[in-house]
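Apart from one protein chain that is not included, each protein chain of the complex appears where it belongs.
Letters are used for the chains, namely A, B and C, taken in the order the chains are written, and counting of residues starts over at 1 for each.
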Amino acid sequence: MQFRSDNYGPAHPKVMEAVVAANSGYDVSYGADAPMERVTALVREIFGAPEAAVYLVATGTAANVLALGTLTQPWQTVFCTPHAHIAVDECNAPEFFTGGAKLTLVGEADKMSAEGLREVMAPVENRGVHGAQRGPVSITNTTELGRCYSVDEVAAIAKVAHGFDQPLYMDGARLGNAVAALGCSPADLTTRAGVDAVSIGGTKNGCLGVEAVVFFDPAKAWEFELRRKRGAHLFSKHRFLAAQMEAYLLDGLWLETAAEANARCARLAEGLDTVPGAEFLHRPEANAAFVSLPRETHRRLRAGGGHYYLWDADDAELAQDGGPLLARMVCDWSLPESEIDRFVALARG
Amino acid sequence: MQFRSDNYGPAHPKVMEAVVAANSGYDVSYGADAPMERVTALVREIFGAPEAAVYLVATGTAANVLALGTLTQPWQTVFCTPHAHIAVDECNAPEFFTGGAKLTLVGEADKMSAEGLREVMAPVENRGVHGAQRGPVSITNTTELGRCYSVDEVAAIAKVAHGFDQPLYMDGARLGNAVAALGCSPADLTTRAGVDAVSIGGTKNGCLGVEAVVFFDPAKAWEFELRRKRGAHLFSKHRFLAAQMEAYLLDGLWLETAAEANARCARLAEGLDTVPGAEFLHRPEANAAFVSLPRETHRRLRAGGGHYYLWDADDAELAQDGGPLLARMVCDWSLPESEIDRFVALARG
Amino acid sequence: MQFRSDNYGPAHPKVMEAVVAANSGYDVSYGADAPMERVTALVREIFGAPEAAVYLVATGTAANVLALGTLTQPWQTVFCTPHAHIAVDECNAPEFFTGGAKLTLVGEADKMSAEGLREVMAPVENRGVHGAQRGPVSITNTTELGRCYSVDEVAAIAKVAHGFDQPLYMDGARLGNAVAALGCSPADLTTRAGVDAVSIGGTKNGCLGVEAVVFFDPAKAWEFELRRKRGAHLFSKHRFLAAQMEAYLLDGLWLETAAEANARCARLAEGLDTVPGAEFLHRPEANAAFVSLPRETHRRLRAGGGHYYLWDADDAELAQDGGPLLARMVCDWSLPESEIDRFVALARG
Partner (left out) sequence: MQFRSDNYGPAHPKVMEAVVAANSGYDVSYGADAPMERVTALVREIFGAPEAAVYLVATGTAANVLALGTLTQPWQTVFCTPHAHIAVDECNAPEFFTGGAKLTLVGEADKMSAEGLREVMAPVENRGVHGAQRGPVSITNTTELGRCYSVDEVAAIAKVAHGFDQPLYMDGARLGNAVAALGCSPADLTTRAGVDAVSIGGTKNGCLGVEAVVFFDPAKAWEFELRRKRGAHLFSKHRFLAAQMEAYLLDGLWLETAAEANARCARLAEGLDTVPGAEFLHRPEANAAFVSLPRETHRRLRAGGGHYYLWDADDAELAQDGGPLLARMVCDWSLPESEIDRFVALARG
């Protein structure tokens, strides 16, 4: 009963088959391989962006920091939420790859509003060289707390960013989950909503380790290539990244796996509704549930083999008396429904 | 007839099988997986280093620059040769990951001597804070021109480095080829020769994309972990790196594939001995041959499907009249002997 | 009637005389000059720190970022307040000089409490390599809003920082004003309270441009020297920095000028008490007053030649109708009392 993270799960069989199939004979190294050409074509079509520059890296952090490094000057500040992966989960990689830019936090948790963004951006840079200058806006969709920005919300945020002459980057580590949950098209949620660059997460949703970075305007494409190489993120046997991404995007596999993960989480949430004392931080919108449970329930789940992280608490606290504790439960596409049902039954006691 | 680079070839079937086998159910992310424990044990045994800290990354550049970043202060200079991969092939990644350290070039080409190193290191740092300070020594084995540092040569270089209180790092992108060519043990060439940290290249010699970084003294292990994460090089589905490396090291597979690649290159060299006008830059010692050929011979090889890089020249020069041109020909473990023989026959005309 | 900043004022005649006196014949460059030896001796005596390493730079930002760069690792986060100069007034210089460390904000404004610090520091670093690691604590005394940390407050903060094995740095751009206001000794407020490194601001309080950086533990002295040179902050004609600092510290001149500036501000505050509608953000404790005034009063002051900054507002807003606006008024040691009285009279209308 594994709900720790969607990066605990396996790769999808179709993705693994593609990797095995790519392992035949010789192919050009460093990104000039044949599968990569097909990946670029797929991305351009899916996102309605015929000029888009498309690149592959192996980790979500690499995607974020190389994209932001390309969009940000060292004397600027990036606007993101307090729960943003770039703010709390990347060990200062954004500062490193931007050459020392700052992060300015907008909102209280995992989502920002257009209005909240405007209030924070407006006063920046009004005293000449003294403070950090306005830089890009970065939002994560789905968010780190498993919520979605709707097409309209994204468009409103893009408008604010562009009003300050700054680009909007979308951390799409779980982009498939957002698209699947919203029922929109990938292009609606990005290109048409005014997103300037996006990452397409593969690792958490069916791949071994691959993320695409997409710049809808290719003006900075060459700079990105130099930054990727200088960041040691250019693969020599790049075909193994491309093969994964091709299989992942082909025929909408990425949206299928995302929809499955989301459905698993919905099933989990329905089950948890029946658990005494369970209270959601907010109703799950994609593949992650944040739910508060009595300590006794946590102890029973732990004892019975339920794996998930407590949020803002150590497992050591479970041994102590006290009130309910918040947990994060993430469902990946491969999670058997029976495991969910067993988990819920265990929670109910 | 593919001699462009050993990173053009496929992964070894045993490595690929291990990756497929790892793709089952859930495993802990970010390096705490079970295969990684076994990799660490294997490396410690093979290198006779029971305390060694062992880490995996996906590219050779990442291995080099994260290792050197950990060993180097930003105000120091790293001593390497003019042909060192870190000097000419990493787009300033060493400068980036060290926070702005310098590279000081020793020797004329791909190898340094202990005496040559001493002459360059001695005058550094004799004027207080003004110049760059002495930093680590970095050698590549086999070198970028396909030669080996013997155990004695490494030990002599280590002695000079340590005499200046600096560590010795060995870029082992082709470490297996060196060990196989020298007929020594991995421990002889590293731990016992005074090497402080080494990378074990997997990508060019049978893997999809994985390199190990080994610190024989674990004092800087935690710093390395932070640097790896901050460099965006920590894989969430790390088990796929570990599975590759485990299969690669198990039962000496890495030395088998390296020996095969070296043998292919020896066969190629013997064949080239019979080609009119062929002159070796130096006799090949591992899996790469640097050989000068008449332009007419190059044209015939190109026309017949022979793939390799001209060294210090563009293919455009082949269309012009002129003297012989130097080529690099690299053999990977998977290269069929028949392809070599066909290539040689074509070269002989 | 100049209240814009204490960096608008002139140098003290004794400081200028020392600079002129230093301009005779030859002296050793790069910090090995005779006046610097005397400066070091003076600082060690004044701060009761016989081992202290003492360095001079020309700007307050340089003092802060070179000191913090020496104390902070790139993967750490520095704890400071939202109004800290390092957070809002140094254009990402701290991020640049630390190699990409983060700033984590403690408290709501210009001061942190020991308890508030503990609450923010405690949860940092509880998830291994993923987040920024705990780094130094930085407080400014007097603060950016003109308040003082008492000896007890500093000691309590130092205790928290040390409890997490982190050093405490004090930005002393206006250290003299704090010491003068508190009536303590410089050693009480720093060495004995547990401060690990401090800057002694000269520029705002009687010098042309010089700040001292003091490490009470000299373990990192050589690293600081390398960082200063690499930051391009080592003066060749260093004697002109040393001459300023010597005159400034000699016979307590720095505390005299600070006391004068504080007294000017107290006189200003007393005067403002009589101005209709004047409301202090908090009672001035040193040489800066933050006071809210009706727009009409601001307009009258502006028209009559009163110079000061609106806080969080542009002068353009004065032309519009609306409520009172907050202003910052800073008094330097050279400010004539008559100017203050004239200013207050003008404010009273």
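Methods note: contacts are C-beta pairs under 8 Å (C-beta built on N, C-alpha and C of every residue); 3 or more make two chains touch, one makes a residue touch a chain.
The structure displayed is predicted, hence computed values, not measured ones.
The residue touching the chain not shown here, chosen from A:Q133, A:Q166 or A:S334, is A:Q133. Considering the full assembly, C:A58 is the residue among C:A18, C:L42, C:A58 or C:A87 that touches the omitted chain.
Check C:H83, C:R134 or C:K204 against the missing chain and you find that the one touching it is C:K204.
In the complete complex, the residue from B:Y26, B:F47 or B:W75 that touches the missing chain is B:W75. Residues touching the missing chain, restricted to chain A, are 30, 73-75, 99-100, 128-130, 133, 225-230, 234 (touch as defined at the top). On the side of chain B, touch with the chain left out of the figure occurs at residues 74-77, 88-92, 95-96, 99-103, 123, 126, 129-133, 312, 314. Listed by residue number, the positions of chain C touching the unshown chain are 2, 4-5, 7-11, 16, 19-20, 23-29, 57-62, 64-66, 90-93, 96-97, 203-204, 208-209, 226, 229-237, 240, 307.
Criterion: only the chains that are shown with their structure count from here on.
Inter-chain centre distance (chain A to chain C, centres taken as mean C-alpha positions): 41 Å.
Touching of two or more other chains is recorded for residues 74-75, 99-100, 129-130, 133 of chain C.
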